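Every protein chain but one is kept in place in this view of the complex.
For reference, chains read A, B and C in written order, and residue numbers begin at 1 within each chain.
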Amino acid sequence: MTGISQREGVTLEELKKKMADFARERDWDKFHSPRNLLLALVGEVGELSEIFQWKGEVPKGLPDWKEEEKDHLGEELSDVLLYLVRLSDICGVDLGKAALRKVELNAIKYPVGLCKGSSKKYTHITTTTTTDSEVQSNNGCSGNV
Amino acid sequence: MTGISQREGVTLEELKKKMADFARERDWDKFHSPRNLLLALVGEVGELSEIFQWKGEVPKGLPDWKEEEKDHLGEELSDVLLYLVRLSDICGVDLGKAALRKVELNAIKYPVGLCKGSSKKYTHITTTTTTDSEVQSNNGCSGNV
Amino acid sequence: MTGISQREGVTLEELKKKMADFARERDWDKFHSPRNLLLALVGEVGELSEIFQWKGEVPKGLPDWKEEEKDHLGEELSDVLLYLVRLSDICGVDLGKAALRKVELNAIKYPVGLCKGSSKKYTHITTTTTTDSEVQSNNGCSGNV
Partner (left out) sequence: MTGISQREGVTLEELKKKMADFARERDWDKFHSPRNLLLALVGEVGELSEIFQWKGEVPKGLPDWKEEEKDHLGEELSDVLLYLVRLSDICGVDLGKAALRKVELNAIKYPVGLCKGSSKKYTHITTTTTTDSEVQSNNGCSGNV
């Protein structure tokens, strides 16, 4: 009761514990090596992509999707999340802490004042050398706007 | 204050809000369509894979990794998570709720009593038709153990 | 000379040999295990996705893309291909032969007479069990049209 009313939803820590319990109860820890879990994650991202693959562009909120399609989407999004949580745990990474830190790093990398209304992050392309035209991800929009 | 001490880590809801605020402040909502975010997620999964690609098998806890490698890993895991949270939000899916439901579905699909000590989930292969040897994911270990 | 004029382009066999020579000359065979190459492939698919991630839907032929963007796209498509060819070789799979066989299997799976003008393959969704609403890929449009 109080527990539920005080929290605003599920923590990553809770999911981590559930996944660890789940594996332990089934004696599946032996399968959960970092690269096994990573490939399982890639598999789930593939299944997530399959949901969207023949649809062309879809609007936010997916207004025309059937309930069963949205349920299925929720399952595939969850599968990706659950393997991501498990992979982080097995690698000894505190995913929640890392995510909060990454949001802060992103805020430094893309300051509001300079980036607002700019699509530089998304469109800027730099050719680096004559032998390799790899697109570089633009490390910020400062100076470009 | 009390709120922070009572919680056991970061909620998906919090990350969702942070991502929504982040995009709104920078006027980036226009870029955040479902399929744009999905492809961005795939891009981050690629960067995550690159960390592991030439390492061969790595042990749990990554004991031999340098601090900077583990920090980098934390960032890539976070990037995947943040796009996953954002994609879910834009699709109108409550990711935390969906994940808890998926854990419950998995518990039904793989009952402890039947699955314990069995690797059926991971190794069972069924050839379905003569014209297509697609491997079927085994929907439970009941009856196989 | 005649050989070149008679061929209609690059064979998978040629690419396989080039990749094998490339690795041998650099003493890189030791890095080219199946799962290392698979993760490298996933990394390249991520880079390919990054090219398309913020663009929304793009028309066939990419009429508005700059030359450097198309060159970059060609490089990422090639990176995926080269790792795919190398992975197949290391796994002992004759990719060209397998691909021709798969085209034939697909022709049986999706017969012209029944599938023409039908989007069944792409849109048909089946809920399989009450505990799992996984979308099943439709194994053909026969009987459904």
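The definition used in the following text is that contacts are C-beta pairs under 8 Å (C-beta built on N, C-alpha and C of every residue); 3 or more make two chains touch, one makes a residue touch a chain.
Model, not experiment: these values are computed from the prediction.
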item	value
Among B:Asp29, B:Asp71 or B:Glu104, the residue in touch with the chain that has been omitted	B:Asp71
Residue among A:Val42, A:Leu62 or A:Leu77 that touches the chain left out of view	A:Val42
Contact set of chain B toward the excluded chain (per top definition)	35, 38-39, 42, 50-51, 53-54, 56-57, 66, 68-69, 71-72, 75, 119, 122-123, 125, 127, 132-135, 137
On chain A, residues whose C-beta touches the chain left out of the figure	31, 33, 35-36, 39-40, 42-47, 49-50, 52-57, 105, 108-109, 129, 131-132, 139
Interface with the undisplayed chain - residues on chain C	3, 6-15, 18-19, 22, 25-28, 31-35, 38, 41-42, 45, 48-49, 52, 55, 57-62, 70, 73-75, 77-82, 84, 87-88, 90-103, 105-107, 110, 112, 115-119, 121-122
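Keep this in mind: only the chains that are shown with their structure count from here on.
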item	value
Mean-CA-position distance for chain B and chain A (Å)	7
Contacts with two or more other chains, residues of chain C listed in rising order	35, 39, 42, 50, 54, 56-57, 132
